[in-house]
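Heads up, this is only part of the complex; the chains shown haven't been moved.
The chains carry the letters A and B, assigned in the order they are written, with residues numbered from 1 in each.
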Amino acid sequence: MELVPSNSLKCTSPEDGRRLAISLALQTSLAIQPDEHVQAIIRDAYTNNPDGLIAASQVVAIEFATIAAANNYWR
Amino acid sequence: MELVPSNSLKCTSPEDGRRLAISLALQTSLAIQPDEHVQAIIRDAYTNNPDGLIAASQVVAIEFATIAAANNYWR
């Protein structure tokens, strides 16, 4: 299982970096517990549970901070 | 779906940066689960659940930290 797409934090733009942040954040659950059942309960949590979505948004924000620093904030 | 408005972290002022932080924080839920039902349950969480609002405030704070660093804190 590939944990970091293209094995790189280099992103051409903030938009690209945001996409990577979301991808990293969502992939971790599967890396921790690689089975189909987990995917189903996580997907359900995102569909019906606002707390799960807000918590996932926080994970995305933390991953994005790292990616933005890695790309020197696209300055 | 556009994830970062104007595909840029560059903001002219702290006020502008704060607005972007709120926008990024609130948009992530929709990026994770792009359907109308999700928008409704998130909006409901913000309307009736103080814990959801405080959790969302934390996401905004983390996004703002990144944006402020990207803009060298408007020094």
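By our rule, a residue touches a chain if its C-beta (ideal position, glycine included) is under 8 Å from a C-beta of that chain, and two chains touch if they have at least 3 such contacts.
Everything quoted here is computed from the prediction, not taken from an experiment.
Asks: Given 2 chains in view, how many copies does the entire assembly contain?
Replies: Whole-complex copy count, per this file: 6.
Methods note: only the chains that are shown with their structure count from here on.
Asks: In whole angstrom, what separates the CA-based centres of chain A and chain B?
Replies: Inter-chain centre distance comes to 15 Å.
Asks: Quick check on the complex: what are the chain A residues that touch chain B?
Replies: It is residues 13-15, 17-19, 22, 26, 46-51, 53-58, 60-62, 64-65, 68-69, 73-75 of chain A that touch chain B.
Asks: Which of the residues in chain B end up touching chain A in this complex?
Replies: 2-4, 7-9, 24-25, 28-29, 31-33, 35, 37-38, 41-42, 44-45, 49, 51-52, 55-56, 58-59, 62-63, 65-66, 69-70
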